[in-house]
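Removed from the display is one protein chain of the complex; every other protein chain stays in position.
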Amino acid sequence: MAGSSIGRYFTVTTWGESHGKAIGVVVDGCPAGLALAEEDIQRMMDRRKPGQDKYTTQRKEEDQVEILSGVFEGVTTGTPISMMVRNKDHHSADYSNIAEVYRPGHADYTFDTKYGIRDYRGGGRSSARETAARVAAGAVAEKILARIGISFDTRVTEIGGIDASDEEAVRQFLDQRMAEKDSAGGVVQCIVHGVPAGLGDPVFEKMDANLAKAVMSIGAVKSVEIGDGFAAARSSGSRNNDAFAAEEDGRVIKVTNHAGGVLGGITDGSDLVIRAAFKPTPSIARTQKTVNRNHENTEIEIHGRHDPIVVRRAAVVVEAMAAITIVDALMANMHATMDGIEQFYQGN
Amino acid sequence: MAGSSIGRYFTVTTWGESHGKAIGVVVDGCPAGLALAEEDIQRMMDRRKPGQDKYTTQRKEEDQVEILSGVFEGVTTGTPISMMVRNKDHHSADYSNIAEVYRPGHADYTFDTKYGIRDYRGGGRSSARETAARVAAGAVAEKILARIGISFDTRVTEIGGIDASDEEAVRQFLDQRMAEKDSAGGVVQCIVHGVPAGLGDPVFEKMDANLAKAVMSIGAVKSVEIGDGFAAARSSGSRNNDAFAAEEDGRVIKVTNHAGGVLGGITDGSDLVIRAAFKPTPSIARTQKTVNRNHENTEIEIHGRHDPIVVRRAAVVVEAMAAITIVDALMANMHATMDGIEQFYQGN
Amino acid sequence: MAGSSIGRYFTVTTWGESHGKAIGVVVDGCPAGLALAEEDIQRMMDRRKPGQDKYTTQRKEEDQVEILSGVFEGVTTGTPISMMVRNKDHHSADYSNIAEVYRPGHADYTFDTKYGIRDYRGGGRSSARETAARVAAGAVAEKILARIGISFDTRVTEIGGIDASDEEAVRQFLDQRMAEKDSAGGVVQCIVHGVPAGLGDPVFEKMDANLAKAVMSIGAVKSVEIGDGFAAARSSGSRNNDAFAAEEDGRVIKVTNHAGGVLGGITDGSDLVIRAAFKPTPSIARTQKTVNRNHENTEIEIHGRHDPIVVRRAAVVVEAMAAITIVDALMANMHATMDGIEQFYQGN
Partner (left out) sequence: MAGSSIGRYFTVTTWGESHGKAIGVVVDGCPAGLALAEEDIQRMMDRRKPGQDKYTTQRKEEDQVEILSGVFEGVTTGTPISMMVRNKDHHSADYSNIAEVYRPGHADYTFDTKYGIRDYRGGGRSSARETAARVAAGAVAEKILARIGISFDTRVTEIGGIDASDEEAVRQFLDQRMAEKDSAGGVVQCIVHGVPAGLGDPVFEKMDANLAKAVMSIGAVKSVEIGDGFAAARSSGSRNNDAFAAEEDGRVIKVTNHAGGVLGGITDGSDLVIRAAFKPTPSIARTQKTVNRNHENTEIEIHGRHDPIVVRRAAVVVEAMAAITIVDALMANMHATMDGIEQFYQGN
């Protein structure tokens, strides 16, 4: 089944395995006339680079993105933008362990069950490396959004239940987890400013529904919240409803934003507020009970350097998925009214 | 834009407004050879009927579903199943209030901003009544799933932050909310038994991603959790990883199910565990600050009987959306391997 | 599989069997703000009414279309437009013949082989009656197109190889076919005026490719031509190339239109020229050799009144499919350039 594409108008298709020849993405439906250079992509991809602190892997991945099509003389042409990152050679690596034994918390078992075959090297298609392709596409999406005044404020708000802004507490916590050969999860919050009212559809193509899918499709995400999220279920109507108010210039605002920028699936002109809960990195150095390919009980020890948290590198992936989703909704909304269509074609 | 369909293989398209002539649904892609009668649909639709206790509206909606196509001599034929429920006459009703003034927490403002026109009667397309069409489709999906041993256990687990199994506490809480002209939210949990391993795709069409979209597309849902959800972000790798174990018959099981039945987007053979957080009903009898269609500040009082909670009636809608999503994944998975395809067509 | 929808932005889903309770269509993605009444639909549906001359069936089908949703106070609201035509009661009819024996040239055998079950009454889902639902959707499409100056000139150009404008020759020919208990095919030509340049996509979503699919999806069509069609294959580059010329006002025209209005999949501002070849009606009164459900050799005589030609009633179906396809392309084109997007959202 074909499951590597997302977006109906601005369609992003990723391909590639962690330790194959390359990973890449095709962005189809990008409008013509957008200035776009490899540096635009690289800048956003660098935000997910490992090795930026001692809690993320020290491996040197120098992902150099190459634009292969869709851009002519520095400007998009409306044709598909193909981007690729060559993988490094990993000839010497020894994967015999994970080839035969299923890592708990990973997709090894489910891949084998579904496909009967699996590129086990470095996680293959299920590697977090696949998200690099998403970020490349997200960079294109953000350039489009910037042109109409939409911007992002994305941050890790929580690490292992600790407020991420308390850096000292986080440091102590992570040191302890590393000492215990254990790992931690966290929460990413993405706030989107400047979103016009009217994006999204009233039923299945609700803006929040599509954001939920896009963000939940990131490997380690186990929950998505919009606005107050779960807390709304514990609030009351009188507190949770956002009062409307008219500004002097006639613009309508919401006095509060418990809804997180969406009413009935359609953006209301407030900030979009999205939160994603990431599970702890499943690769831990402790011995774990599991089974092998022959369905026999065994144990596994996962060697190598592993991040005790992925959430820091994952923040930009959440943002990328949000950006891709919003561009799609932006396009979809352009033919919502007969007046809009008529205006576009008048005088043809 | 066309946003009233969900599912790529088993495609569900709903239509209709709360106070229009009828609401309905077209289920396209239902396999031929499924015994299906109107009573099968009706039984599931009755689970969202109002007036089952004093906290849900006493309005009499006798939604009689009619199957218009796709079933011949009691069996599906593989062609689209069109189902319809006629709406009652509402001639006498007075909607002048909500026609002109935007209800906080509702889609009135966003509809007008997007479309410039809105069927304001009873919430129009954004009414919870639209979910009746989803439930009708869900009933078809559940009949398919029953044939391969998949069943559902759906319940309200929390009302306004109170454990829903403590009925006395819930009763007192809701009485108080009603007295205060206020409303409450809640949490629905849907557990799916018997799901085979292998459903879902590794990247964007992950089973959990599609469940998130399907459930988040229900009007009042503000968060979706899979397995431990947000709690996973506060757990550790060693606790959150589910150990695999081999049964004597060679079957692989997970000793725990923090993952909620999905690893890397693909079902692992454990129960699927989905939770949805519903915001409090936005329609409350208190006076609220808002604006009117002319973007002038005003107040609104919403009259009529309104449920202080919707979550009880909504549980079956969560289940319906899950069922629709699983049928879609079930079909998609059938062409995952060359062996599967060959076996299907051998001897043709 | 879900195969009853067409169009990605303006999505048309038909449902219903010839002798079931009703047939219908859901038009999803229709822009808000279009004046629409049942008479608009009825007028176009009447063009496929039978019994308009002695060569088309004398059955009285008074297809009264009912709009069930998506229109409020005479104007579309942007939500799905559901339309339905109730079928007449056919209780007394005797279908034992076609229930058991496969009619040559019909879909009886292929339905049974695919689905194992078939609503055989009057052709079921494969009946030409399904096209009534397409015409209803086409009527909505044409109202949209009229607003930007697009109109249709559709006619039967050939009947059984005879120029359809020679009415006397056609009459003699058809009388002879009827006398011989035989039937004839024909050719429908649809010319679309006022199509702006720029619609369609360069690769798979070419305007001509989508027109080909839309028109070939009409039951009896065996070939689709764009512009000079097959004759182009026998022409030469120097004759077949259409020279461009600049008008005094700077508008670019093509001096000829062998291309039929499409270059590289994108409309060029000339008239779209589409031709469809219809096979002869397969239902003929002669005895034919065939097999039955048990795969035994047998013969069949098809009784009842059957049109010796369907092409006259089918012309409006070709037009409807073209209209639906063009609306879809019209919408798709609105986000082709960054300037177009920026202009739409500026000042938000």
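The first chain written gets the first letter, and so on, giving A, B and C; residue counts start at 1 in each chain.
Everything that follows uses one rule, which is that a residue touches a chain if its C-beta (ideal position, glycine included) is under 8 Å from a C-beta of that chain, and two chains touch if they have at least 3 such contacts.
Quantities reported herein were computed from a predicted structural model and do not represent experimental measurements.
The chain not shown here is in contact, across the full complex, with A, B, C. Only one of the listed residues, C:A259, C:L272 or C:A323, touches the absent chain: C:A259. From the options A:R48, A:R125 or A:R234, the residue with contact to the unseen chain in the full assembly is A:R125. Interface note: of B:E62, B:D94 or B:E342, the residue touching the hidden chain in the full complex is B:E342. What chain A contributes to its contact with the hidden chain is residues 1-5, 7-11, 13-17, 20-24, 26, 28-29, 32-33, 66-70, 72, 75, 77-82, 84, 114-119, 124-125, 331. Residues of chain C in contact with the chain left out of this view: 1, 3-6, 14, 102, 104-107, 109-111, 113-116, 125-126, 130, 158, 160-161, 177, 180-187, 197-198, 201-206, 208-217, 219, 222-230, 232-238, 240-246, 250-252, 255, 258-260, 263-269, 277-284, 286, 288-291, 295-297, 332-333, 335-337, 339.
Although one chain is not displayed, its contacts with chain B can still be listed: residues 8-9, 29, 31-34, 76, 78-79, 144, 147-149, 196-197, 202, 330-332, 334-342, 344-346, 348.
Definition applied: only the chains that are shown with their structure count from here on.
In this assembly, the chain whose C-alpha centre lies farthest from chain A is C. Centre-to-centre separation of chain A and chain C, using mean CA positions: 43 Å. Centre-to-centre, using mean CA coordinates, chain A is 25 Å away from chain B. Chain centres here are Cα means. That of chain B falls 36 Å from that of chain C. Looking at chain C, one finds that residues 8-9, 29, 32-33, 78-79, 331 touch two or more other chains.
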